[in-house]
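And now, chain A:
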Amino acid sequence: MLNPLDIIKKKRAEAINRIIGKGYFSTIRVYVGMASCEIAAGSKEVMAVFEKAIKQGLNDVYLSQKGCSGRCNLEPTVEVVEENKIPVKYGLVNKDRAKTIIDKHIKKGQVIEEWTIQ
Partner candidate 1 sequence: MDHSVTPQYKIILCWGSSCQKLSSKSILDRIHQKIDELKMGNNVDIILSGCLGMCSKGPILIINPGYYIYGKITPEIVGEIIEKHINQNKATAAYLIEEDHLFNRFYRIFGDVKFYGRQMRIALRNCGIIDPESIDDYLSVRGYESLAKSLALFTPNQVINEIKASGLRGRGGAGFPTGYKWELTAQEKSSEKFIICNADEGDPGAFMDRNAIESDPHTIIEGMIIGAYAVGAQNGIIYTRAEYPLAIDRLHIAINQAKEHGFLGNNILGTNFSFNIEIRQGAGAFICGEETALIHSLEGKRGVPRTRPPYPATKGLFNKPTVVNNVETWANIPVIIQEGAAWFSSIGTKNSKGTKVFAVAGSVINTGLVEVPMGTTLKEIIFDICGGLPDNKTLKAVQIGGPSGGCLTKDHLDIQVDYESFAEIGTIMGSGGMIVIDNKSCMVKLARFFLEFSQSQSCGKCTPCREGTKRMLEILERITTGNGKPEDIQKLLRLGNTIKKTALCGLGKSAPNPVISTITHFRNEYEEHINEKKCATNDCSALIVYEINDACTGCSACIRICPTKAISGIKKNKHQINQNLCIKCGDCFDICAFKGITRR
Partner candidate 2 sequence: MNSQENITIFINGTKYQTQNGQSIMQAADHLGYSIPRLCYHPQLSVEGACRICIVEIEGMKEFQASCSYPIQDGMRIHTNTTELRQARRDILELILDNHPLDCHTCPKNGNCELQRLANILGIEERHFEGERKQYPIDDSSPAIIRNPNNCILCGRCVRVCSETQQIHAIGYAHRGFKTVVMPSYNQAFDKSVCINCGQCINICPTAAFTEKKQTDEVIRILNNKDNITIAQIAPSVRIAIGESFGIESGHNFQQELTAALKALGFDYVFDTQFGADMTIMEEAAELAERYFKGENLPLITSCCPSWVKTAEQFHPDLLPHLSSCRSPMAMLASLTKGYLAKKNHWDLTKVVNIAITPCTAKKFESSREELFLEKDIRCIDYALTTREISWIIKSSGIDLSRMKGQDFDNPMGISSGAASIVGTSGGVIEATLRTFCEKYLDSALPPLQYHESRTTKGIKEATIVINDKKINIAVANGLKSTHSLMDEIRRQKKHYDFVEIMACPGGCIGGGGQPYAASLNFFDQEKILQKRSQALYAIDSSINIHKSHENPAVQQLYKEFLGTPLSELANKLLHTQYSQKIPCGIIPKEVIYDINHSK
């Protein structure tokens, strides 16, 4: 019988594989805050913008929801993470900002500094 430590090791490896299978190592990972405070601030609409963009052919993006990171006054928040770059954290993201983030940051690699959380 397997030791609990072996079981958890196996489970963790499987979980990581599943995450990778979902495209975790796509070029860009996008996290949208989806705790109830963020949802109240409008993050569902933001999420919908990203989902729609992916549906319409935005490739190489791993989209995930996340919990709340505690930045109440800057919600909704969105993180754009690329390997070996400082993750970019956007605050006060609304539908329009989300579209701009897709157009400028995700598609063209231009970070929109004035919207980032410093």
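How were these candidates chosen? In short, all candidates are chains of the complex that A comes from, given by their letters.
As a working rule, a contact is a pair of C-beta atoms (placed from the backbone, for glycine too) under 8 Å apart; a residue touches a chain by one contact, two chains touch by 3 or more; residues count from 1.
Given the structure is predicted, the values throughout are model-derived calculations rather than measurements.
Enquirer: Taking the stated C-beta criterion, I'd like to know which one of 1 or 2 contacts chain A in the complex.
Expert: The candidate that touches chain A in this complex is 1.
Enquirer: Which part of chain A faces candidate 1 closely enough to touch in the complex?
Expert: Counting only chain A, the residues touching candidate 1 are 1-5, 7-8, 11-12, 14-16, 18-19, 31, 33-37, 39, 64-74, 77, 79, 81, 84-87, 89, 110-111, 113-114, 117-118.
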